[in-house]
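One protein chain is absent from this view; the other protein chains keep their places.
The chains carry the letters A, B, C and D, assigned in the order they are written, with residues numbered from 1 in each.
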Amino acid sequence: MTLGEVLLVATLAVPLVTLVLALSSGSHRRTTILLVLAAIPALLTALFAESGTTVVLPQALLSLVLSLDLPGRLLLGAAALLWIATGAYAVLSRRGRENDNPFPIWWLATMTGSFGVFIVADLVGFYLFFTLVSLSAYWLVVDDGAPPAKRAGAVYVSFALLSEAFLLLAFVLLAVATRNDSFLIRDAVAAISTSPLRDPAMAFLVLGFGIKIGLVPFHVWMPLTYASASIPVAAVLSGATVKAGVIGLIRFLPFGVPLPGWGETLTALGFVSAFYGVLIGITQTNPRTILAYSSVSQMGLIAAVLGMGLATGNSITPAAAAFYAMFHILAKGGLFLAIGVAQKTRHRTEWTVLLPAAVVVLGFGGFPMTGGAIAKYAIKSPLGDGDVAMLAMVSAAASTLLMLHFLRCLRASRSHETRTTSAAEQSFIWLAIVVAVVALPWALYPAVIQASAHDALSFDALWKATWPVLIGVLLFGVLGRAPRILPMIPPGDIIVLQSWAWSGAKALGDATERIDEYLRRWSIAGSLLLVVTLALIGSFYVGR
Amino acid sequence: MTLILDVFTIAAVTVGVFFFVIAALAFLRFPDGLTRLHALTKVDNVGLGLIVFGLLPQAGSVMGALKLICVWLLVQFSGAIVTQLIARSTRREGQEA
Amino acid sequence: MAIMNAITIFGLCAAALVGLGIFGLIVNPQPLRKILAINILGSGVFLMFGVIARRGAAAGLGGDPVPQAMVITGIVVAFSATALAVALLLRLVLVSGAATLEAEAEPSEKDGR
Amino acid sequence: MAAAETSSIAGLLLVSVLILPVVGILAQLALGGRFLNWICLAVFPASFGVSAATCAVVWSHGEPLIYIVGGWQPPLGIALRADGISAAMMLVTAIIICAVAIFARVEFTQPSGAPEARAPFVFWALILALWSALNALFLGCDLFNLYVALELLTFAAVPLVCLKGGEATVKAALRYLLFALLGSMLYLMGTALLYGAYGTLDITLLAQRVHPERVTWIAAALMTVGLLTKTALFPLHLWLPPAHAGAPAAGSAVLSALVVKGSFFLIVRLWFDAMPGLGHTAGPQLLASLGAAAILFGSVMALRQQRLKLLVAYSTVAQIGYLFLMFPLAMAAEQSWTSLAWTGGWLQLFSHAFAKAAMFLAAGLIADALGHDRINDLGGAGRLRPLTFCTFGLAGLSLIGVPPSGGFVAKWLLLSASVAEGQWIWAAVIVVGGLLAGGYIFKVLGRAFTAGSDAPVIVTPVSLSREVVAFSLAVGAVLLGFFPLEPAEILQIGRPEILGSTVP
């Protein structure tokens, strides 16, 4: 067993062991330092295990196949960093607070799922970890049991179950395409691209992962969930667990052979989400909801990148998308922590929070010299340079506008009670994340895209990066003058529309109950019995 | 010889059946419970007696004939007692109603 | 053409009794009448066994003994079913005061345990 | 026949599996209440051992075990036959009944010194009778012998429903009995017609003699509907919810997990063994559409229930629907037992048995602990009895079909079969069923693990040992999840002999 394989297994084993330890020792009430340490092996795997190491677990463990490839490694590393940071933040903020809900258990379960999704290589394993990360996150969302959290949890779990239903169908189609002989994702994806079942499989894949990353019609759960969950949970949900959908798309879309049909639809969905997220985001005032809509927009951008890659059959799309997603993990998670830290800093020292936040925010717009710039430059090649690239530029401008709006709301929403107990350590975590957001992309760019970083510093690349930001700032200025013109839209926007769907469901339920009461009357049931007998006799005559 | 026995059997059985028909008619015609009961038991016993008597020669063996007679006796016996009981209970119900 | 001999007549009678039994069981609201209907249905089914036995008459026997043995077992089982149903009904009347099968109220709260 | 044609020592296992529980009942009547605990301690392990031994013999030989009772060959005498699926069913039955027995040991013990108490005496007699009837159903090879076993099963299940004697439970028991009797009479009529047409009631002989004609259709329809009333498939489910919700916890666990499956097992015997010709008709499609309706209707009703036990009972109505999806999918394949759907259907049956038994035991514990089982008032009860709600959750995972649980593997196999054969409608129904199941499971767990309006209070303390038993059953359902995702070898033992030669 080489070092890589040991690390791979440890990535999952350590969190699970910690989980069992927490369960048995009864100390699962208090959040201990173990939460943070459990994520260390994942970080080490991302750093030291070389790509391509695969481990096949024995039959007793569902014969799972773990393997590490470049996109998986990037996302695993970033997710591990974020889990460590948010873990530390959670430990600090909950120190001493005797909490009833077994928070650490669900935290560790979600962490296992989140790491597992990145490194697993077989169908059943992927579905197992995907379910683990989706369903155990529900308990993190409803952790403090407040009514809005319960409602958000209910919406979250129904969408999670819906996405899993689609994925189950998709994976079965993939398995059937490979005639059930091998369950590896690689072989399944290769087989599906040529088999007649391709279109339904692609449809279910896009639907399933689309719900997970919040593409437009299915995005409603994101604002509700991120607004009502606690800060560390929201950070880790928006950062790491959403990426399960991204890695899913990266792994399951056949990038080898160009698929213009599906590619365009995915791109269209992506850009619709990108712009929709911004349009609704700027009408919000709660900084967390704004960040949620920024996630919808950014995920839409990544979907668009993947769509274009699929359409043109460009093989480096997975790496580019993973690189951008890595940036997004750290940036989005960091900003959520920023909200938490901002609420604790005193008025005088607010600049210690807002300045780094500004750096990260400009990164979203792709301002030169920020992490975001190099990330946007990386995804430039799959996007090509036609009108799609122009759309990407406009979306960069839009997200700059949204993030500046976020900054203003963050500054406005700071509560004035000055609890400074653990503020110092938490702000240290926040600053560490900011450093990572800026430095990491630049450091990893050569290794990921196999091209030197300095041509990203050429004059026209810099200019191409700055003019969208300038437009964004300009728009923000205009908007600042006339805030009244924007309508007030409740968070989760079309969830309000779905309330009539909910009443429809209730009516259906009442009707079912009346039918059941009718069917369970004795004379009706007896007659039905005879009807079934005659129907059976008739059915035997049919199709003989 | 068998002819005479057959004629005898047919005659006895028809008379027996005739008695049953009368009993049935009486049962429908009479007004209240007690008189119906009275008619039924008396006529049925005679009718049954005649039928059994008529069938005696047809019975295969002497044992068969004896069994027939036992059947008749048992019906007589239990019929009478049951009639007593029903009569008593209808009279008692008559008093209570 | 189907021969209308004695056995077939009893077969038709069995079929009719089965229909009558099921109708009585479905339609009659009183549980005791339902138990009665089940007995009539049972006798119809056993009569069908008898007809099949009679048609299988061979080797000097009036009828195939195997279905006849099944009918005897069936009658005893049907009796124990009737006995259990009657006991349940009497218990129901003792407990609820009314002999009806319609579940007006769902199991009430006190049966929540 | 190639099968081990023996009335050998191994064959005696089959007989002892039938006879041991009956000996238990007779001993109970003879010795009375004082020796009740001793009788149970003797009979339950012995029966478990014999069932496990039979299963081991059949699985290791790879051949069905046949025993000719009384020495007379089938057309005249009765044979007992243990093939792959009956061995598996016997093992599952033994495990669940012994687990429920351990669970019920606390509630139904005969207090030493006191005069013979009603509930313990009757409970143990009924459980033993249930066990013997189920084993007779799994081993029986003669349709009339199976009728008597069915009646034994019904007469043991009905009093179990009204063991607690409340008004609603007695009414539920009477409805259950009358409807089941109607079913039995129809089944018996079907047997009569088959005997009239083919001169035998032995399943293996019937398979060779049956050919598609009017008498076969009518007999098959009557027998199938008779068994459907006992399996409570969708339109005929009037008796199941109040009966299974009203029974004591241990009783409803056995009723939902095993009794309902006994009559389903007979339908499979009838369609796959005695009359494989039915596969070429539209019959399987009709059965599967009733199953689909059961899944959708049962799940929606379960979602709307206010009381936990009724929710679990309606969930049974829904989960039974999945079993019937096996018919069109397996019968479409040339050799029905090699198809994915055959293994998927049986795995669904086994995992549902474990999961539902665990769920009903958990529901019983919750009702005992909190004094009520209203779902809306479960707020925060998860903290008080974490292991019980964890059992409920684990069993729920198997019902939803989330890995690693038996339910998931079963759904995966059924989905693969329906996709491979292009019958997409069943795939859609399976997935929607899983969604709705997720709905009502999370409805309960959501309320249990989040703080409710008023903090719930423990009315009567519940011993940890009972919780551990329920938890072990739920773990059993999860362990089934480690089943490989391809047709299982052991479930195919003994199939070709019956169908190998003649598949009309």
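In the analysis below, a residue touches a chain if its C-beta (ideal position, glycine included) is under 8 Å from a C-beta of that chain, and two chains touch if they have at least 3 such contacts.
Please note the rule applied: contacts and distances are computed from a predicted model.
Chemist: What name does the UniProt record list for the absent chain among "Heme exporter protein B", "Probable glycine dehydrogenase (decarboxylating) subunit 1", "Multisubunit Na+/H+ antiporter, MnhB subunit" or "Sarcosine oxidase subunit beta"?
Modeler: The missing chain's protein name, per its UniProt entry, is "Multisubunit Na+/H+ antiporter, MnhB subunit".
Chemist: Based on the whole assembly, the unshown chain contacts which displayed chains?
Modeler: A, B, C, D
Chemist: Can you work out which residue in D:S51, D:S86 or D:N145 touches the chain that's missing from view?
Modeler: D:N145
Chemist: Sort through B:I4, B:V62 or B:L85 and give me the one touching the missing partner chain.
Modeler: B:L85
Chemist: When the complex is taken as a whole, what residues of chain A touch the one chain not shown?
Modeler: Within chain A, the residues that touch the unshown chain are 523-524, 526-527, 530-531, 533-534, 537.
Chemist: Over the whole complex, note the residues of chain D touching the chain we left out.
Modeler: 7, 12, 15, 19, 22-23, 25-26, 29-30, 32, 67-72, 75-78, 115-119, 121-122, 125-126, 129, 132, 136, 142, 144-145, 148-149, 151-152, 155-156, 158-159, 162-163, 165, 170, 189, 193, 196-200, 214-215, 218
Chemist: Take the complete complex as the reference. Which residues in chain C touch the chain that isn't displayed?
Modeler: Its contact residues with the unshown chain are 2-20, 22-24, 26-30, 32-33, 35-37, 39-40, 43, 46-48, 50-51, 53-66, 68-73, 75-84, 86-91, 93, 97-100.
To be clear about the criterion, only the chains that are shown with their structure count from here on.
Chemist: Round to the nearest whole Å and give the separation of the Cα centres of chain A and chain B.
Modeler: 95
Chemist: Averaging over Cα atoms per chain, report the distance between chain B and chain D in Å.
Modeler: Computed from C-alpha means, the inter-chain centre distance equals 57 Å.
Chemist: Please tell me the distance, in whole Å, between the geometric centres of chain C and chain D computed from their C-alpha atoms.
Modeler: 26
Chemist: Could you say which residues in chain C touch two or more other chains, in rising order?
Modeler: 22, 25, 101, 103
Chemist: Which residue numbers or ranges of chain D touch two or more of the other chains?
Modeler: 175, 182
Chemist: Enumerate the contact residues on chain A facing chain C in the complex.
Modeler: Of all residues in chain A, those touching chain C are 520-523, 526-527, 530.
Chemist: Over in the complex, which chain C residues touch chain D? Could you list them?
Modeler: 18, 21-22, 25, 31, 34-35, 38, 41-42, 45, 48-49, 51-52, 55-56, 66-67, 70, 73-74, 77, 80-81, 84-85, 88-89, 91-92, 95-96, 101, 103, 106-113
Chemist: Under the touch definition given earlier, write down the residues of chain D that touch chain A in their complex.
Modeler: Touch residues, chain D against chain A: 175, 179, 182, 186, 212, 217-218, 220-222, 224-225, 228-229, 235-238, 241, 278, 280-283, 285-286, 290, 297, 300-301, 303-304, 340, 380, 383, 386, 400-404, 411-412, 415-416, 419-420, 427, 431-432, 434-435, 438-439, 442, 446, 449-451, 481-482, 484-486.
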